[in-house]
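Only one protein chain is missing from this complex, and each of the others stays in its spot.
The letters A, B and C name the chains in turn, as written, and every chain counts its residues from 1.
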Amino acid sequence: MPYTLLIVDDSKLARMAATKALRALHPDWAQVEAGNGDEAIALAKEAAFDIAILDFNMPGRDGLQLAADLLRLCPTTPLAIVSANHQTEIVAKAEHIGAIFLPKPLNEQALGAFLKMAAGKLEKGQA
Amino acid sequence: MIKLLVVDDSALARKLIGQMFATEPDFSIQFARNGSEALGLIALARPDVVTLDVHMPEMDGLACLDRIMVEHPCPVVMVSSATAAGAEATLEALRLGAVDFVTKPTGAVSLRIADMAQPLIEKVRAAAGARLRSSLRLRERVRHRTGQTSGALRAPVRKARPAARGEGLVLVGTSTGGPPALEMLLTALPATFPWPIVIAQHMPATFTAAFARRLDGISQLAVQEIRTSVALKPGCAYIGRGDADVVISRRAGDLVGMAAPAQSGYPWHPSTDRMVRSALNQLDPRQLIGVLMTGMGNDGAEAMALIHAQGAKTIAEAEETAVVWGMPGELVKAGGADYVVPLHKIAAQLRKLVG
Amino acid sequence: MTVVLNQSGAIQLIGACSVDDAEPLLQLLLANPIAPIDWRNCDTAHAAVIQVLLAAMRPLRGPPAGTLLKGLKGPAFGPFDRGNASPAAPKMQQPIGAFGSECRAVPEKACLTRS
Partner (left out) sequence: MNEFMEQFLLESRELVAQAIDDLLALGQNPADRDRLNGALRAFHTLKGGAGIVDFAAMARLLHAAEDVLAAGRSSEASIPPDVLDPCLACLDLTSRWLDAMQARGETPIGAELDANDMIARLHASRDDDEHAQASLPEAGDWLDRLDASALEAIGRPRTALRYVPDQDAFFQAHDPLAFVAALPNVISIDACLTGSAAALEIMNPFSCHLDLVVVMAASGEDVRAAAAGALGVTEIRELDPPGGVAVTTVLGEHSAAPAVEAIERSLMTTDPASVQADLPLPAHSPAALRVAMSRIDTLVKLTGELIVLKNALGHSARLSQNDTTSGALAASLRQQHAQFERLATELQTAVLRIRVLPLRSVFRRFPKLVKEISASVGKSVRLVSEGDDTEADAMIVEALFEPLLHILRNAIDHGIEDPHSREAAGKPAMGTVVLRARRDADSVVVDVRDDGGGVDVARVRAVAAERQIAGPGVLAAMADAEAANLIFLPGFSTASAITELSGRGVGMDTVKTNIERLGGRVVLETRDRVGTCISLVLPFSLMKTAIMTVEVAGQVCGLPLDTIVETTSVHRDRVIQIGSGHAVVLRNRTLPLIDLAHALGFRQERSASTEARIVVMSVETQMAGLEVDRLGERMDVMLTPMDGLLAGVRGIAGTSLLGDGRVLIVLNAEELLG
């Protein structure tokens, strides 16, 4: 079934790239975008999405803090943290909170694998 | 008793080569110091096999070889240097009809010449029983006599690369006698040949690049060495880098050929067995064609028998044309060959299979 | 086989990983784009394998079994005593004497071409 993906990134270019990859993978899915953590939290309160990919490097709340906040609002949301810097800390912390680490620039294959895993998790939750 | 004639201008080299064979009871040896002496001795003594130094004063090895092949054809093993220039000369020698070659160690030759003994004895013994391609030689000889290079006769007019029609791969393994055999095979294939061809020709690292260039110059296929990695395309043939292995893999969905450090489990490199096994991981066996041609030993026989059993088509060169019917013979004996055909018919067989 | 995908979806490195394991490892990583790597049972690894790990940017479950690998540093390996329940990194005061013997995984000199 089609889901809605939240893309959080302060770069519109990065959001465009992620949207393009999503269109190619799941043309029937919807997406919502947020340019920062506060917008993302607002969307989460309206339960406007099922899955989220969060840029690590953002002004204000970084991706990991945002992930923690989102999970507090909705603990079952599948999350991915996206970063161009491969730092052990980020990878390890992402894993620790149950998020997937995806390298930036985002490639379709990695996003596809994450979305497949996420969809599987959501379906299991509904069953 | 095998009658061996050693042709070398260096007294030291003659002595060293003589010593290498002294412990072999089935050889009787004669020496010649230069090309003209060699020609005289060959006419008189009719040796079973000749070793010939590529670089000699007066008549150099290639000129001498050319006359041997015209006047008194007999199996010749070239002794060459492992340099780029040596590679060119050696490849030319193989084209002129030399059966095989060994490379002289670089550096302090007298100290490291022992490294050369084992391969030289093996190759000379195999060459003594080798078959000369008389028909091929005749054509080549005429060309050589008229002073034309084969490149000029077979101007490779390349057409646009064909689109891949279904994915597939031709895998070729060969050793002794391989270079001229590959030349014949590749020049008989059109630029539109739809499947990429990957070739494991046992050779030193310094030779494969020159060999690929030579084949590229005379065939309609684009031929290149797999130095690091390269995407495999139709209408192209790829020579695995010498002293290393070649493996088939995928990058971003596309088939690639990749040079891999020589795996010690395999005795010959590039290993045909390893190449074929790696291809089996990437493609359905029905998308593979294995070709095993002239060569000492058994490299490739096992893996090609395996893909044959799984549905791939395999071609073994027939005994009548193989310089040494080792590798193809093993494949035939293992019951792994779908077709056993003489060299000049392999190209036609391939075209029929991918037609 | 020293590189496998285990049932929990992690790519496992086991025992001595040679240069030949680099390509299978890479293939597994590409086929499983979000799988983590588990090298807790890895004793030694050829540099070719290590550079694939470096390029992979995947969560690395460690520490590895081998002393040399345990002592590896760099952005991809990070200090292993952080986060999960791994033993503290070796104290750096003394040379890690075991390195010499750990690393005999040098491939035998490859056979020369013969034909």
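The definition used in the following text is that a contact is a pair of C-beta atoms (placed from the backbone, for glycine too) under 8 Å apart; a residue touches a chain by one contact, two chains touch by 3 or more.
Since the model is a prediction, treat every value here as computed from it, not as a measurement.
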Among shown chains, those touching the left-out chain: A, B, C
Chain not shown: contacting residue from B:33, B:213 or B:233: B:213
Those residues of chain B which, in the complete complex, touch the missing chain: 151-152, 155-157, 205, 213, 216-217, 228-229, 243-244, 251-252, 258-262
Hidden partner chain, residues of chain A it touches: 10-14, 16-17, 57-59, 84-85, 104-105, 107, 109
Contact footprint on chain C, counting only the chain that is left out: 19, 22-23, 25-26, 29-30, 45-52, 54-57, 68, 71-77, 91-93, 95-96, 99-100, 102-110
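Note that in this section only the chains that are shown with their structure count from here on.
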Chain pair that, of all pairs, has the most C-beta pairs in contact: B-C
Mean-CA-position distance for chain C and chain A (Å): 29
Centroid distance [mean C-alpha coordinates] between chain B and chain A, Å: 56
Where chain A touches two or more other chains at once, by residue number: none
Sequence positions of chain B contacting 2 or more other chains: none
Chain C residues touching chain B - in the complex, by the definition given at the top: 19-20, 23, 27, 30, 48, 107-115
For the chain A and chain C complex, residues of the former touching the latter: 86-89, 91-96, 100-103, 107, 109-110, 112-114, 117
Residue ranges of chain C touching chain A (in the complex, touch as defined): 30, 32-34, 36, 57-60, 75-79, 82-84
